[in-house]
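Encoded as structure tokens, the structure appears first; notes follow it.
The complex is shown incomplete by one protein chain, all other protein chains being positioned as in the whole.
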């Protein structure tokens, strides 16, 4: 694997003035949370550049995401976390939070099969310095997309998937070993076409994103474009969601649709749909990488 | 029912230069159909202003819709039909066709319940001379939308729907009698909220349009916005389709979606969704009224 | 003007549990503003149901909008304003703020000409209890839309507009007198087709909304659909903006587009565009009525 050109990048560079500390926080709602959180930041001189708030009326759960200009706070992310921990405890044992530093680039492993459009798209975005991640590895159950990964200087691992259950399970174990070796922030099923076993969904909960080629919950399962064609819909779609043990039923992050007509055959729909898939995956994954997605039950808050 | 103003119209006027004869035609595909049809029109001096063609690759069925400037043909629509009949026979007994004259305004009966947004919208369009139909009657299972119909000088019939099966059936018979008295070209379930019995669907096949407040096939049946909320989708939709014996499963004419976020409660979705419902119904019904929709199996060709 | 039916409403009713106090606030940015504002609300038990924040990087101006459940605060809106005033002063003389109570329904005067689609749409929304305003008057420079207003129990004023400058000015003075008699929260140019003189724009600054039938800044001025047709664009649009002395150049609140093709003539574009106009005006005006729009220079923050 030799770089085809010194200019190929697979890692974004963050300009210092854009570097941010990002807080996500969730706890049972009560009066005064915002005041306490903002006082914490204000006391440290934190310059909030973006803030989102939401309370789920059903569960009465409060969610927030706040982005602070890193330059404005004279401390490290580790120290911030230490100082924030006691405050978080005031909101009870169920409070969940994270503090991240955008200078620490998120790592992703992409799982692919034979179709390369999402892989081309994501690696192209990274190469253009337009996407907040480093692709640390690509795993494919076929060899044919190796060239894309290698052209972008990303290691490609070929793990063949036999048809039998035992062989398939072994293949998944091999995939898991590769993935875990990188400890990635995102594991992306970029049209992987293999159903992730529940234990892997569990192990990687909140880190595995799938792109499904339909507007879920319509057309779950196999061959959604053929299903769409049979039903005669006038729009086809794509859905980016967290993978869970329930096939195509995890929390939805992003969706979009494309208009079709009676003239569009299933293969024409596949072609048109690829554009929706690329876009929806790119948007949904970005939300995830930027800590904009907070999951509650089977739903997501997306602070965009 | 007194007109509240002489200016209220419920009937579009067609300028003579815009008057058209519209041919729709379907038969098993073979070479030369277009040539024969266009020769028929050319021989009569027919000036084609719009033409759509489609062959369904599965059933190998050919469909066309052609609009001819009425001025260019020195004949009546009745005569045209007579002359066309022998040509149509050449294409076999399964060929289906119609020839309509846009000067003969299509008649619609609207069935409503308590929500009036679609009724306001459709009658507003007609009043603005912006829609190719005359609303000949509104039937409601509540009294509360009477005022809208009457403000537009349209007769309103109140048919209460009891909860018991026998009473409901009687109510449907009463609705059927009213509807059939008008022999309408379109029977529009404008958020009617009652499930049409199969025999009425059958009797009015190809003339009953429903607006369902979801992006079908997602969220069929009751309370689709609540279903959408529970599933956490990021887009909600509306679907205009022909009503058949299979609930929410008839041929789809038109669909659209609206973006929602985690902030939108079911009632907020209802509010937002009303805009999609109005638009999708208005577009789908227009396609129907302009003879742009040809049904095959559970799918539609829409020559827009 | 007799109500055509007791059911016609022109005024939304707010359920007590939905009643909100809405704070909008803007001042030069500095650290700790959010903390101070949220402490103010927290001290009074204010339950924040929605909060938006934004700092304009060019002017370094901070904006926020916060919605508080009215039930959660044991005080009146007047008292809240009194108590908030001293806090606001701490942020300097340029700070701007407002505190409104959604139980006090906003009043609108609609100015119309001959085309009634926006009038039908807005009054239909109010009648369906789906829109946060009361239409207190409609002013038309023609008689032909009187029937719509009167069907909704809204007073209609006919002010003819002569072609000469002096006559036109007098007509505008008459309009101004009518409008000012109602002291409305919104003055809506609902396809009014007359250019508002600069002094009226000035007098009503921040309260006059126009719907322009193009995607501004494309096709300013007269006959935008004809301009769009000539240029051969593939999308047409509509823009809702605050009217200022610069024609079609005021701060934009909302925009949208609709796809067109080579088949669409200018009059077809007009027909299609009406749907965009209705929707964009309805959305933009709602943002205004809900105090979601904050103007800075020629731009707007819209907290949706």
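Quick notes on this one:
A, B and C are the chain letters, set down in written order, and residue numbers restart from 1 in every chain.
Keep in mind that, in the parts below, contacts are C-beta pairs under 8 Å (C-beta built on N, C-alpha and C of every residue); 3 or more make two chains touch, one makes a residue touch a chain.
Everything numeric in this text was worked out from a predicted model, so none of it was measured.
In the complete complex, the residue from C:21, C:47 or C:215 that touches the missing chain is C:215. Checked against the hidden chain, the listed residues C:77, C:205 or C:257 yield one contact partner: C:257. Within chain C, the residues in touch with the undisplayed chain are 54, 56-57, 215-219, 230-235, 237, 251-257, 261-263, 265, 298-302. Listed by residue number, the positions of chain B touching the unshown chain are 31-32, 34-35, 38-39, 41-42, 45-51, 53, 55, 72. Listed by residue number, the positions of chain A touching the unshown chain are 4-5, 7-8, 50, 115-117, 120-121, 124-125, 127-128, 130, 144, 146-148, 150-151, 263, 271, 274-275, 279, 282.
Heads up, the rule we're going with is that only the chains that are shown with their structure count from here on.
Mean C-alpha position of chain A lies 42 Å from that of chain B. In chain C, 50 are the positions where the chain touches two or more neighbouring chains simultaneously.
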